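Yeah, one chain of the complex is gone here, protein chain that is, but the others are all in their spots.
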Amino acid sequence: MTPALIDTDSAAVESRPALAVSRFAPLRRPSGWVAAVVAVAFAAWVLFLADGTPAGPAVDDPGRFMVTVLDGVTFAGLLFVAASGFTLIFGLMRTVNMVHGSLFLLAAYIAIRVQETMVGRSRNIVPADVGVLDWVVPLLVGAGVAAVLGLLVQQVFLQWNEGQEMRQTMVTLAITVVLADQMLREFGGLARRMVWPGAATHFLSIAGERYPTTRLFMLALAVLVGVLLWLWLTRTSVGMIIRAGVDDRQMVRGLGINIRRVFALTFLAGSFLAGVGGVMGASFAGAAPGTDGSWLLNALIVVIIGGLGSLRGAAAGSLLYGTVVAFSPAYLPSQYSYYAIIMTFGLLALVLAVRPYGLFGRPA
Amino acid sequence: MKLAFACLVFGLALLPAVATPFFVNFVMTQTLILGLAAATIVFLAKYGGMISLAQLLMVGIAGFMYGNAALDGGARGLNLGWHPWAAAGFAILVTTLVAFVLGAIASRSTGIYFLMLTLVYGVIGYFVFAQIVEISGPGGITSIQRPELLGPPVLLYYAGLLLSVAAYAGFRALGRTAFGLALQGVRDDPVRMASLGFNVPLHRALAFALAGFVAGLAGLLNVWWNGQIDPASISIGPTLILLIIAVIGGISSLKGAWLGAFVYVLVLTYLRDLPLVDRIGLTEARFNTVIGVIVLMIMVLSPEGLTGIVHKIRKQFGETRP
Partner (left out) sequence: MRRSKVLTLFMALALTAGCGGGGNASSGLPADQKQPASSGSSTGNGIRLGILGQCEGPFGGFHEDVVAGTTLALARFAGASPSSKTSALEGFSGAKVAGTPIELVGIGCGDDTADRIVQEVRRLVEQLGANVIIGPLSGDEGIAIAEYAKAHPDLTVLAGISGSQEQTLHVRAPNYFRFYGDGAIWNAGLGDLLHNKEGWETVAVIADDYSFGHTSAAGFIADFCAVGGKVTHRVFPPLGTTDYSSYIAQLPNPDEVDGYFWAVGGTGTQAALEAFVNGKGDLTGKQHAGNLFFNPDLAQALGTDIAGAYVGGFATLPSDVRTPEIEEYLAAADKTWESIPGALSGNKPAKPSVAAAFGFFYGYYTAGVALAEALEAVGGDITDVPAFHKAIAGLTLDLPYGDIKLDANRSGIVDVGLSRLVNESGKVVQQTVAIVPGVDQTFGGTFSPDTPSPGRDSPACAKRDLPWAGKAITVVNGVPQR
């Protein structure tokens, strides 16, 4: 049983996992009901009942509601980019790549340096100073460095112990500890940030609420990444080999295909995606020591919700997680809004209690 | 073999007579506490096939519960003002119950999913204590006193030694009981065990609860030793450190847990005093790099950690006796 990277056949998703685990999964069948009840209760609360919350019922303040929805979807875009590389690598190679967060942060730091050099200033940079190239070039440099470093990690430390999940996890964890320390030495402890290009920075009015186009730009980038990934995996021969490798590694090998080269390519792509996520994340929320850990965690949460190794799961997980992140501070009763961050994880516990392998995952 | 074990325990019992107070009360006490906590990870991995990242959370729950129950009239926590031993019992009870519930929820996950689910438990636990300030301070619970019985620091060392020996012997003995054998069956082939009529999720949940109970004991020792606990004590960093300790020693070797803890504490405490380390630029500021490289080297050399390396060395010297 292996998770499919692209679930082309949804019927297969429904039937296959049930076979193996049905004996331990008496809760599996009512999962649809549970989800429906939760969704209806959630909608009713947000639409009509949410008196005494910071945002108020959506019928009273539709602008606030729409902004919250947009916040959730746009943040989900960033989450998707950050998680897609992680799930890609896991899907093919079964490696829980703990270095993902470090690559995310490293790309961010490097891109910030490149941008500062290109703009010629290290602080008080405003979007108007930043041309499109001043953002895209740092993005490519940062993500490129992350990709090369990721490939290096895979070639040196992960290639020869393929199949030993725990050992690989610990090796990458140790590398993460070293990288975090070395980044602190190289880039210092202060928070830095990347600046969005001026061309992407405008403000809209949505039902009377101010809304930035940078968040929509972020979402558009995420959609672009998702589409390109999908095309790569479904329309190119390499992509097809990757998908075949996900389903049956031995068979691919038997066909005379050099699977090691495919692994290397996957790691390169996954690390590049981590880097792209890092540069977007640094533009959205800055970068500092600790950002690596929190984004590794974000990526983990997304793929746990969605199911490890499934690209579609990553998209669904991002959307769900982004929605909860946006809605819980706004629609919890005011005196409980401090507990919003716990809600995020409550979602996770709920999903896993109902589907132990995530929405689109299968037993590993 | 039993003789060597007895010798070791005997040696450790005599240690306070020969070693410095710092070595006994700091290095060795910390080793025993971390070892006891890491042993619960090893127990779950070895007998249940579950690698848990929630064990430090159990340590933390016990610590917070003790602090809330035992303190009286301070500015932090609930200040229930109970008798220290009542507070200790309460802390262990709560920890075990929480462990059972969390174990039951996780009982259908295995492998890498279980690892990540328990990591999420750890993170939820951190945020629960960080955000619900009524039970965590605010900002942690400080000036926690240990019961009078354990007043002198060296008695805390002996308590750690006693519990460590008990946990080691207990876990090993459990492996031979009906429950232990069933648990190992569940680890190896859950489908067959289920079809034989064993309640697979229940076995996993019970094992998790037992591990939580022992981790809770480590948590009590820890809070008595440290005198304080705050949400940062159970954040993701220390959570991963505990896993690293279990892995340094060897994830499927019970004694490896204490060995890993000992190595970790030694490195943490003494490494920066070595003149050589200082000269090549690895001052305390780059300590994490050193820890990372050590773990990396151990994992590259042997997936079974230090225990595995010791076995390899033994084989190199040509000992062939089983």
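Each chain carries a letter (A and B) given by its place in the written order, and its residues are counted from 1.
Note that contacts are C-beta pairs under 8 Å (C-beta built on N, C-alpha and C of every residue); 3 or more make two chains touch, one makes a residue touch a chain.
Because the structure is a prediction, the values reported are computed rather than measured.
Considering the whole complex, the residue from A:A200, A:A340 or A:L359 that touches the absent chain is A:A340. Where chain A meets the omitted chain, the residues involved are 54-55, 64, 67-68, 71, 75, 121-126, 181, 184-193, 203, 209-212, 214-215, 281, 284-291, 294, 298, 325-330, 337-338, 340-341. Residue positions on chain B in contact with the hidden chain: 1, 3-5, 7-8, 11-12, 15-28, 30, 75-76, 127, 130-131, 133, 138-140, 142-143, 152-154, 157, 226-230, 232-233, 235, 237-238, 255, 258-259, 262, 266, 268-270, 272, 283-288, 307, 310-311, 314, 319, 321-322, in rising order.
Convention: only the chains that are shown with their structure count from here on.
Computed from the mean C-alpha positions, the centre of chain A lies at a distance of 31 Å from the centre of chain B. Touching chain A in their complex are the following residues of chain B: 51, 105-113, 115-117, 119-120, 123-124, 127-128, 131-132, 190-191, 194-195, 200-201, 236-237, 240, 243-244, 247, 251, 285-289, 291-293, 295-296, 299-300, 303. Taken together, the chain A residues at the contact with chain B in this complex read 20-21, 23-25, 94, 96, 157, 161, 164-167, 169-171, 173-178, 180-182, 185, 293, 297, 300-301, 304, 308, 338-339, 341-342, 345-346, 348-349, 352-353, 356-357, 361, 363-364.
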